Each structure stands twice: as structure tokens, then as C-alpha cells.
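My questions will all concern the structure given below.
Note that one protein chain of the assembly has been removed; the remaining protein chains are unaltered in position.
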Amino acid sequence: MAESTNMRLRLPLLCIILEVILIVLFGTLVEYNDDTDAKLWNENRNHSATRNDHENEFYYRYPSFQDVHVMIFVGFGFLMTFLQRYGFSSVGFNFLIAAFSLQWATLMQGFFHGLHHGKIHVGVTSMINADFCTGSVLISFGAVLGKTSPVQLLVMAIFEVTLFAVNEFILLSIFGANDAGGSMTIHTFGAYFGLMVTRVLYRPNLDKSKHRNSSVYHSDLFAMIGTIYLWMFWPSFNSAITNYGDPQHRTAMNTYYSLAACTLATFAFSALVNPEGKLDMVHIQNAALAGGVAVGTAGEMMLTAFGSMIVGFLAGTISVLGYKYLTPVLESKLKIQDTCGIHNLHGMPGVLGAVVGSVTAALASPEVYGHGIDFHFPTLVRTDTYVPLYPILLRLQRVFADVETGKWNPQSKGGFQAISLAVTLGMALFGGLITGLILKLPIYGAPPDTQCFEDGLYWEV
Amino acid sequence: MAESTNMRLRLPLLCIILEVILIVLFGTLVEYNDDTDAKLWNENRNHSATRNDHENEFYYRYPSFQDVHVMIFVGFGFLMTFLQRYGFSSVGFNFLIAAFSLQWATLMQGFFHGLHHGKIHVGVTSMINADFCTGSVLISFGAVLGKTSPVQLLVMAIFEVTLFAVNEFILLSIFGANDAGGSMTIHTFGAYFGLMVTRVLYRPNLDKSKHRNSSVYHSDLFAMIGTIYLWMFWPSFNSAITNYGDPQHRTAMNTYYSLAACTLATFAFSALVNPEGKLDMVHIQNAALAGGVAVGTAGEMMLTAFGSMIVGFLAGTISVLGYKYLTPVLESKLKIQDTCGIHNLHGMPGVLGAVVGSVTAALASPEVYGHGIDFHFPTLVRTDTYVPLYPILLRLQRVFADVETGKWNPQSKGGFQAISLAVTLGMALFGGLITGLILKLPIYGAPPDTQCFEDGLYWEV
Partner (left out) sequence: MAESTNMRLRLPLLCIILEVILIVLFGTLVEYNDDTDAKLWNENRNHSATRNDHENEFYYRYPSFQDVHVMIFVGFGFLMTFLQRYGFSSVGFNFLIAAFSLQWATLMQGFFHGLHHGKIHVGVTSMINADFCTGSVLISFGAVLGKTSPVQLLVMAIFEVTLFAVNEFILLSIFGANDAGGSMTIHTFGAYFGLMVTRVLYRPNLDKSKHRNSSVYHSDLFAMIGTIYLWMFWPSFNSAITNYGDPQHRTAMNTYYSLAACTLATFAFSALVNPEGKLDMVHIQNAALAGGVAVGTAGEMMLTAFGSMIVGFLAGTISVLGYKYLTPVLESKLKIQDTCGIHNLHGMPGVLGAVVGSVTAALASPEVYGHGIDFHFPTLVRTDTYVPLYPILLRLQRVFADVETGKWNPQSKGGFQAISLAVTLGMALFGGLITGLILKLPIYGAPPDTQCFEDGLYWEV
């Protein structure tokens, strides 16, 4: 007899327990930062002759935050409504796991990125980072879309957010890697984590729900809402947490051109791979976004519009080809059932982005960056938080960088970027494996093979 | 014989007369303010050594304004498209009455909030306030959705906007209450005004249109567009007109966490109250937003993320329970036909927000707010406009606050917040009663009982 899919106790219990834990931990650990605390802000402002309320970081980060927020909730949410009878779950579960993940991410990232006297300080930058981490979970959601219960998704989010924060800490704080737009930390990590989870959850009889695993006319239009919002706001996504000034400005612009070039490649190859030359909505909805993924690391560097367009064009191309030729093989040979094709939108373009970032960093020079090169590439280990592993890792760094002399070294920088990709892949695959095994337990009310991709199982329809 | 619902003369006449009146009043009364007038801005800038064009308030308020604007037109508009055959009217009438209300609100709010030598000064802050007032009208629209003609809605807007401005004036200018996000002025007022209107317009035979008073699959997806936009931009809504600096930053963040916690509560209780544990789209679309309403007053205070999450969780819980258990009772016992369930989304959470605001204000202390406490809680009566009632009201204030010594007094502040709630409820219920009686006249082309919730009555379909 099939496992019950009734959520009446499971889902409320899990949600309430999680929220209570979150509230207790927030009450214990979280404090306003200097820009959100009334007393601290007033004191800082009064002690500075030139500082005024207009300089609060809110005014320089919040518009970017809102664009990112739209991508997370509308972008990812509607992108996945393409299935004919899974729109409620796509938008709804996206909503649920994002609302949970951003709270949990605040804690995990705060814990790893630097406690202040044992407290986590929050403000608009931590909100952007929490949304970023959430994005990674939503990417993984794309791989298992239609085949998981909301309880499974929440459990996945618990583990994925935690591992995301660990991986991000290793890359940014220990290796000193650059990854402002998250080609590695968000896209590569989220994609390979999700692919491994869906591999472990492999369903040999999924074709029993095959007739529901496709789109209808209007569901494809809803999905285009998601696509277009992701596309439009990707420049904000990649630039949201770069340094102020030229890097933020440049990142937005590089992403803009990369996406434009990617879109032309997507239309070109979508028509080319079809015998009748007809365009495929799956490609337009997804591959056109690969250009944003692929400049997630190098976008803040002096990649130039020219370089961005080349990268975007490549990303769109490999993404369409992936949908056409690779996805069927992954499913038939490797037993990876990737509902949204996240390997094509986030996996391969994320790896491409990591490689481009590594090369661009290795080619950096003061002739191009001026005296700000140290500012753009802070290679040295950040020492504002004590971490027991530092001694070992510092020794590791010496292999690559002139840490002791503090001299900037582009080649070692490029090397660290490359190692960051390898670590990310390892963390994602290992984490996905463990998480997948946990999610395989028959206690979460997962849908039977005959009822996948169907809203009616978990929703009043 | 039923009243004619033909709008051919009624609607054009009303629209044109209203717009002509608006244009005449704007021509007579409205002027650019210091930040929008070419001459004034140039003079002010030239006389100040440090002031430059970058300090125009446009750069610090306009992004918030646009987010609020999206909530008013896309958020409210699409939220109400959940009905199967009322999408044109939901988005369309929302559009019409919002476009009227924001103009009328500019005049009413300008009149009450301070004339400058007999003129109303306008700029981005007045635009935000006008949109806020419009939001209140759209909340009331939710109660009568499907049962009113566009002419009725415009007439309702005329009265509601006027009373809104009076109530807002009493709360903010006379009581010196804090209510940046409008838990009281916008949500409580709009909800109880609308509930009273729909009570007066009670239709005993509304079940003749029962088959249309429900959603279909795609109409629920359109409604989710509204939900998600409201949810995402609520941090901007609550923070749009707070003071610059830490209050604005903090308000946005408190709202962010309140909404996240509210969403988990909504999913939890939606599954819990359903015998099969299935989620209900009505709850997700509405109750998940209650967390934004409930921190509308206290959001700018030092509520902390922790406090915000508790409030949000409570708001989501009472909202879902309201939809499940209270709405049917309100309809059967009190004859309140509340189409969108605004009592659950705006009414109860608004009252909760007022109470939370009152308590948080009463608990405020210089230890928490630093020397900025006077700035955050400007208790004293604002004297920039002359109001005949001041002598009486000043005497009233003395009961609560140390007005004469100018000493800040948190308890009296909390008291004023509580009185503000009572006044708002009174104004809303009384205003709704009068307006409802006016709308009951058989001259507006209201739909017959058999034709409610039907676009075909007023639209070419």
C-alpha cells in the first residue's frame, strides 16, 4: 500500500517547530547592525561631522535587494509554473521554502561570516545574502519539481542552506575567492546539489505521470513571467553585493550585455536544433538566462562588454544544446530526472562562469585596475573572525599567494578561483548525496509515481 | 423590473465631472514643493554650500514610491482576479478607482496636513501618501467585490478618501501617533469601513450568483501574481515614509522577517484546518500577507527581528483561522458578505498591529533608542498648521503626556497609540455606515443578485 500523502499533521508540525526554533535562535543570537539600530546609528552619526542619514547603506543596497527579492519569489516561482497542473505547487512551495530558507540562511551565514561578540548582525546586506542562499535551494527545487512533498522540500532546505553557508565561507573567507554573483556559490552549488538529490530519489516508474510532465499554452505564458523577471533583474542580482562604486556599476552592465547576447544565441540554436525550425518554449524560458549565470563570477571584474557578450553567447549555446542532447542522456544513462533542466541553466553555465572568473582573475593587472586592484581582489585571509582552521589554511594559501609579503598575485588568485570550483562541486555532490538519502525515508508523504506533477495531491483544487 | 445596469451615461458623466473638478482644484490649490519647483530648488541649492542635486528627496523616496505603486496597481489589482469571471473588473475597476483616489487624496491630505500660504505642496512624499490612502479604498473594494458598479465604487472612494484624510490628521497631527506603515490609518480603517459598507449593502439573495463566486485554476494563478508582489514589496510599503536613516532601514527589515514567519504559519494552519491536510489557495493568497499588516505601526520601532517574527506568526495564524471559522459566521450571523475576506487580511491583523505598536511604544526607552528617541517619537503636537481644535486637544494630551515640560513619556505615548486605534475604528464604522446608505440608492446601476461576480455586465467580453 502506498504511503499516505496527507499533510494534515506532518506539514503543520514541521512548519511550527521550525518557526519556533527560528524565533528562539533569533531572540538569542540576532541583533540590529550599525545601520539599523537606533542607538548605534544615532551615536555614529553624531560623532561624525560628515555622516548623515542619507549615507545609511539602505539607500545603496535596498533597490538591489528588492530586485533580487523579485527574482526569488516571482522569478523562480513563476518560471516553474510551466507544468500544466503544477502551478499552485510551483509558486506556492517556492514561496514556502523561500520564506523558511531566508530565515535559516540569516542564522547560518551570520554564524559563519562573523559573529560580533557572539551575536549575528543583520541589515540589508544580510537580507541580500539570505535571498542569495535561498536562490540556491530554489535551483535544487527545480530538479525535483513535481516529485516531492512540501515536507521533503523543507527538509532539503534545512540541509542545503547549512551546507551552502559552509561552502560560501570556505570560498569567500578562506580562499578569498571572488564570486559576487554566485556562479559557484549559488548556481553550481545549487545545481549539482539538486542533481544529486534527484539522482538518489530516482523513480524508475516516473513515466506513469508522463502525461502531466508537460506544459499547456497558458502555463507557458505564466512561466514567461518568471523568465522575463529573472532576465531583467539579473544585472541587479550579480551586482547586489559587490563593492560600492565602479564594481557595482560595471557588474550590472556586464550582465546586461551578457544576457542580450545569450538571448540571440538561444533563439538561434533553438530554431537550429528543431527539424522544422520551430522555437521551443523550454529553451527560451531557460537558456536565455544562462548568460546571467555565466558572468556571476567575472561580472565585477574588467571583463568588458565585449567579453561579457562572448561569455553570454557561449552560455546560451551550451544551454540549448544541453536541453536538446544532454538532458535525455542524463535521464536514460545516469538516471538523473531533472524536471526543469537545471543542469542546462545553472549547472553548465555555472561551471563556465567559474572558469571565466578564474581566467579573468589570473589576467588582472594594475594597468587595467589602477590602484584599486587590492580593493577588487582582496586575496588575503579575512581575520575579523577567529576560525580554528586558519593555521592550516594559511599554509595552504602560501602555496598560491604571497601572503606573507602581502603582495598581490594574479596567478595565485586565478588558482584559488579554480580550487573554489572544485570544492563547490565536491560539497554539492556530497551534500546532495547525504540529503537525498535522508529524503528517501518513507515518512514525508512523497507523491506516488502515478501522482507526480499534480497539484491536487497537496492542494484544494 | 430590475434597475438598468447600463453605464453609458452614468459612468462617463461621473468620471468627467470628477476629473474636471480635480483639474480646477489642482489649478487653484496645488503647487510644486521645494524639491520639484525649478526656481525654488535652484535658489535653495545656490544658497547652500553643501547641497547638491543628489540630495533631492527624489533619490531617497522614489524607489520606495515605485514599490508602493506596484502594490496598489498590480498587487491589489491581481490579488482580486481570483474569481473565475471577474478578472477584468478586478484589475480594471481597481485601476479606475485608484487613479481617481490618488488625485483626490492629494487634495484631501494636502488640505489637512498643512497648507502653505493656502497652497498644497506636492512631491514624491505626497505621492506616496496619496497611494497609501488609495490602498485603503482598495481594501474596502475587496469587501464589496463583485457586487457593485464602477459608479458606486467611485462614489465610495470620494467619501472614503475624505474620511481617511480626517482620521489620518487626527492620529498623526493631533495625537502625534506613529503609524508609518498604516496598521491603523490604512488597514484597520479600510477594513472596517469596507465591512460596514458591505453590511449596509447586504444582499439576502446573493447565493443566486454563488456559482460565480469561486475561482478556477488559472484565475488563482493570476491572483498569486498579486499576492507575491504585495508580499515582496511590503517592506517598502511600511518603510516608505518613515524618517531617513536607521528607521527606514529597520522598518524594511522588520517587515521582511514578519512576513517570512507569517508565511510558515499560513502554510501550517492552512493544512491543519483541512480534513485531508490540503492547502487552500485562499489562505496562501491572503493570510501570508497579514504579517505585513501587523507590523505596520511597530515596524519602525526597535521591535527586533525576533519580535517581528512573533507578530508575523500570530498574524498568519489568526488570519487563516479567521478565513476558516470567522468569515462564515460573519456572513450568517452578522450579514457581512466579505468577498475577499478583508477582515482576515486587514481587519484583525490591523488591530493586532495597532496593539503591538501601542505596547512597543510604551516600552521604548533612551537605553534602546539613544538620543534619537525624540526623533523617533515626536509626541508633541505639530504646530506648523493652525487648527481651531488645538486648545481642546492640547488639554486632552496633557492627560497623557508631559506636554508642558516637553519631556518624553513612553506610557502616554502608548496611550495615544491605543486611543488612535479606537478613533480609527469609530471613524471607519461611522463613515462606512453613512457611505453604505448613500450607495444603497438605486441610481448607480448596481448588478442584480443574479449577475454578481460577472464581468459581462460592465465589459465587452
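Per-chain numbering from 1; labels A and B assigned in written order.
Everything that follows uses one rule, which is that a contact is a pair of C-beta atoms (placed from the backbone, for glycine too) under 8 Å apart; a residue touches a chain by one contact, two chains touch by 3 or more.
These numbers come from a predicted model, not from an experiment.
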Original post:
Which listed residue (A:13, A:40, A:264 or A:419) would be found touching the missing chain in the intact complex?
Top reply: A:264
**OP:** Determine which one of A:6, A:44, A:304 or A:409 touches the chain that has been left out.
**Re:** A:304
**OP:** Just name the one of B:79, B:127, B:145 or B:186 that touches the chain not displayed here.
**Re:** B:127
Subject >> Touching residues on chain A - with respect to the absent chain >> reply: 55, 59-60, 63, 67, 217-218, 220-221, 224-225, 228-229, 231-233, 235-236, 243-250, 252-253, 256-257, 259-261, 263-265, 267-269, 271-272, 274-281, 284, 288, 302, 304-306, 309-310, 313, 367-373, 375-376
Subject >> Positions on chain B contacted by the hidden chain, ascending >> reply: 6-12, 15-16, 18-19, 22-23, 26-27, 30-32, 35-43, 45-46, 52-54, 56-59, 62-63, 66, 69-70, 73-74, 77-78, 81, 85, 87-88, 91-92, 95-96, 99-100, 102-103, 106, 122-124, 127, 150, 218, 222, 225, 458-461
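Keep in mind that, in the parts below, only the chains that are shown with their structure count from here on.
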Original post:
When the C-alpha atoms of chain A and chain B are each averaged to a single point, how far apart are the two points in Å?
Top reply: 35
